[in-house]
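First the structure, which I've put down as structure tokens, then a few questions once you've had a look.
The complex appears here without one of its protein chains, the remainder shown in place.
Letters are used for the chains, namely A and B, taken in the order the chains are written, and counting of residues starts over at 1 for each.
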Amino acid sequence: MSVQFISGNDAFALGVLLAKPAVISAYPITPQTVVVERLSEYVADGLLAANFIHVESEHSALSCAIGASAAGVRTFTATSSQGLLYMAECLPYAAGGRFPIVMMNANRALALPWNIYGDQSDSLSQLSCGWIQAYAENAQEALDLALMAFRIAEDARVSVPFMVNLDGFHLTHTYEPVDVPEQELADKFLPEFQTDNKIDFDKPVNMAFSAGPGHNKQFRIAHHNAMLRAFDAIAEAEKDFADIFGRKYTGALDAYRTDDADFVLVTLGSVSGLARSVADELREEGIRAGVLRLRYIRPFPGKEIAAILNGKRAAVLEKDLAAGRGGAVFTEVASVTAAATLSAIGGLGGEDIPAAAIRGIFKTLADEPETEVLYL
Amino acid sequence: MNARELSKNEYFFGHKACAGCGGSLAVRIALKVLGDRAVAVLPAGCMSAVGFNFPQLAFANNAIISTFAGTASMMTGILAGLNARGEKDFTVVSFAGDGGTADIGIQALSGAIDRNDDILYICYDNEAYMNTGIQKSSLTPYGARTTTTPPGTVSRGNEFRKKDMFEIVRAQGIPYAATASIGYLTDYMNKVKKASEIRGTKYIHVLAPCPTGWGYDTADTVDIAKAAVDCGVWPLREFENGVYTETPARGGDKTEYLRRQTRFSHLTDDEIAQIKDNEYNGRK
Partner (left out) sequence: MLKPTLHSGEFTYPEGTYFEAGYLTQKNAGWRTMRPVLDDAACIGCLQCYLHCPDGTIFETEDGKIGFDLDFCKGCGICVKACPKGAIAMKPEREAGQ
């Protein structure tokens, strides 16, 4: 193990290097580019024996990844924003086809207006596409999620593609010290990819077929159930991860001082650390604040969220705004608990969320319980 | 190659294509040339629609439906994956329709040619979006009636000439490109065989008449495909190692060819006489 001072993108690329994918197909887009540049360098320097395919679009990036996964090998791609939406047709295709591709998405605002900075409108617009969605908080978790994503996606009980989201610039381009594991330990954590869902010359298959009314639901329900089984796969992967690397993760949720909290801020991604320090400050002032970070939003840990927020008042802070509805994460959380009363929309188009703004959310929650929406 | 040299295996069988479908003949024959180790990649279109209706799966070999716009890129991924697995002696072959190739799939095809990926891209051309009900594609010939180019009081059918895919892929420096017709199966089989033995990207564009969309009797599919070549609207062309060759027209009658198809029945004799070969086949 070595400690390196690197960006979130660098950390994720190192995680992918340790996972040893056989095929990488990607198309560049800000702020994802550093990941594909680093991976290209690893391939160019012989550190990674992957076939890096320079595709002509994001639609091709994921189509190509589906092809490689259909050949039964470990496959990686990365994108962001407009790119994610350009490949949107392929997202349910990869998921319904049960191809355990891992993709990093650098969260970025969607046009229009054009904006290259970080918000979560891109991935949150794709909650129903059938992929596992995790959100990293820091560079260390980005690296660790790269490894865990392959393990969980490729778990035979799951076999669903996995999207790891990193907040654009706030995480992708911010430098932090990161523990980089030894290859030997990574190999111990991540077994070789094995699947029956592959081209086989001894036992040929017809793949990615049509299924009409009657048959169709069988596949859709099986996919849903596989997503729900991912909770078990996540728990087991995190247990092994802690045993091998000594770092502990807490499943789909990361609850901070919520047990005795009166007011909880639900968060997603890199803003969570700041939210926790604001909660600490508020506690010193006598306000019992807590933070509940969603590490995974698909599969959605609804029962656990409801249990943690039971008897409290909660706000949801997110970097997206679904026109005509509001915050997508708030909608999700409010669907499982009446505790979520306040939707805080911030960070749109990459705008900084300062500590004072987070403090303001808690204050609103405490002092103005009738307020439903807060635009930071 | 001849009929006896083909594999006796039937790789594309039990499918739900219309009776007399030219596209299904193009797929069947190519797979009999390529054998067990062909991996077939088919985007949305007639051949995927008729061949992959679970639990009626009509391919005996490995076969997969690709994203509509991503046929060639999925082929690249399969190639890369099988190479990574250490597989040898296989052919990744597509059967994409005219719309799937010349319209929505051209970006991915161009990318694969650019990388010179070792794939065999076969476009079966029935000259419209037949699977969705005969809508115009960029390979629909000038004058043809489709459901989106209906002749009307101010329209005489399709007003655009056919795109010349052969020249487009040739201009990219592809190692091998050919046109073919299911009316000349020996020529088609030889081209598929030859292409399978060349490394890099190969493109074969096979004319595959459609009785449903073109309007002729189901028994005439092969005849019509022959007539297209004979009268010069669909020349058999080949580009190999930078050398271009073409089989000359065999003296067929273009008017008679067009008159056999109801998709041209709205055209007057004068209008038919004015249709130039290049409006039909897209050549410069």
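One rule holds for everything that comes next: a contact is a pair of C-beta atoms (placed from the backbone, for glycine too) under 8 Å apart; a residue touches a chain by one contact, two chains touch by 3 or more.
Computed from a predicted structure; not experimentally measured.
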{"item": "Visible chains that the absent chain touches, using the contact criterion stated earlier", "value": "A, B"}
{"item": "Of B:S24, B:S48, B:S73 or B:T149, the residue in touch with the unshown chain", "value": "B:S24"}
{"item": "Selected residue (touches chain absent from view) among A:A208, A:A252, A:L265 or A:A344", "value": "A:A208"}
{"item": "Residue among B:N131, B:T221 or B:N281 that touches the chain left out of view", "value": "B:T221"}
{"item": "Touching residues on chain A - with respect to the absent chain", "value": "96-98, 159, 196-198, 203-209, 211, 215, 218-219, 222-223, 226"}
{"item": "Footprint left on chain B by the chain that the document does not show", "value": "3-4, 6, 8-22, 24-25, 28-29, 36, 54-63, 185, 211, 217-223"}
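Following the convention adopted for this analysis, only the chains that are shown with their structure count from here on.
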{"item": "Interfacial residue positions of chain A with respect to chain B in the complex", "value": "22-23, 25, 51, 53-57, 59-73, 75, 89-90, 93, 199-201, 204-212, 215"}
{"item": "Chain B - residues contacting chain A, complex", "value": "36-37, 39, 41, 48-49, 52-55, 57-85, 87, 90, 107-108, 110-111, 114-115"}
